[in-house]
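Taking it in order: structure first as structure tokens, then the write-up.
In this view, the complex is presented without one of its protein chains, the others remaining in place.
Moving on to chain A:
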Amino acid sequence: MMFRIKPAMLKIAAAAWLLGATGAMADTTLEFTQWWEPELPAGSLRAIMDDFEAANPGVKVTLVSGPYATTRDQISVGAATGTLSDVVGLDGAWVNNLNAQNALADMNPMMDASGFDKSQVADIIKVDGKAVMFPVASFVYPVFVNLDLAAQAGVTKLPSTRAEFLEAAKKMTKADKNQYGWVLPLSLQTPSGVQNDMMSWVWASGQSMMANGKPDLEGKPVVDMLTFVKSLNDAGTISPGIATKTEQEKVEEFVNDRVGMMIDSLAHVNLIRKRNPKLNFDLIPVPVVENYTGKRGLPYASWGIGISAASKHQEEAWKLVQYLMSEKVNAKLVSLANAFPGNVNAKPDFVTSDKAFGKAFEIFKTGYLANEFTGLPVAEDLMTQFDVQAQKMLAGEQSPEQAAAAAQKGWMAKF
């Protein structure tokens, strides 16, 4: 009996081994590179992936996680060598370069084939007509106001226009007490201050730094913004050390009652509360130019997602993208990240439980997401070039018009 069973078992084992070796029985394993996992509560992204795997038998997800900068470099090299992970976390600033390398798959055919409802997503980032990225979670940048400093300075109405902002900043500034109205971080180490703290003024008023797909820095919106920033600087309302100040230092100054107002990511609300539980602050939209009544552009940074053009498992990769963009999963993910959803129907739980987030969600719903650096070539380099010209202007070496013209010349060379 044993003698007869043994060859049968051996045959089954050999067949299983053969199937395994040829891949016929193997699971599809997706590699997902992103910087989100270290920024989320421990194990939470893995738990979402486990749920995805349970809902899609035969598909496994390996998370490749690292800090933002490392991930950026890893993705650049992966795109060049054709070893990009199947699914990649993306920043809007990278997509132009990656698309130029033909590293990202066009998700249009996948959306069409699967009958994906495009109206449910907040945005689809397109380059050369190719849908290359969905923002999964958005971190908006409203203005944070220290209400105690405002009250002490006699600012009863929080500013809604640029002129009101300048007046409020002047009132809140008491240089002898190391207290200033506004803070502007323009460190060249991380030039994102150009996007978040300068261009946000342009977008808030429904304006643009581009015209016909090309830079328009010499146009009225950008020159007006530079003139406005210069007037804040000339009035002495900006906290000193602008040229080397980083975003982190900006938040520290706000936390320590040293600045009255700052434009900052909503993601920092919990950090601010943790650092100074007594700080009494409110959120307002970025003030606009006089008489503007239209919808306000809300600067944002996002966690985007895309699929590698070199992936052999694009069908499964698309399933994962769809899963993360679906209403319930997206709401769960953005609730964990304190971000706003990429799916317009998703409602994160913190907006009902937290007053500040609730207010920001209202600002988010009444405005629109605006970040014109998304999809531009070498976006960080463009910010650096603009940063240098803005520094020269603030140092009194040139006028706003000259700064805009010099930055325009530098930008055009990159287009």
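To be clear about the criterion, a residue touches a chain if its C-beta (ideal position, glycine included) is under 8 Å from a C-beta of that chain, and two chains touch if they have at least 3 such contacts; residues count from 1.
Everything below uses one rule, namely that contacts and distances are computed from a predicted model.
A chain of this complex does not appear here, and its UniProt-recorded name among "propanoyl-CoA C-acyltransferase", "Carbohydrate ABC transporter membrane protein 1 (CUT1 family)", "Proline iminopeptidase" or "ABC-type iron transport system FetAB permease component" is "Carbohydrate ABC transporter membrane protein 1 (CUT1 family)". Within the complete assembly, A:187 is the residue of A:99, A:187 or A:408 that touches the hidden chain. Which of A:80, A:113, A:151 or A:412 touches the hidden chain is settled by the complete complex: it is A:80.
Among A:29, A:62, A:114 or A:178, the one in contact with the hidden chain is A:178. The hidden chain makes contact, of the residues A:28, A:56, A:101 or A:345, with A:101.
Between the chain not shown and the residues A:86, A:106, A:247 or A:380, the one that touches is A:380. Listed here are the chain A residues that touch the chain not shown: 73, 76-77, 79-82, 97, 101, 178, 186-191, 240-245, 258, 378, 380-381, 384, 387-388, 391-392, 395, 397.
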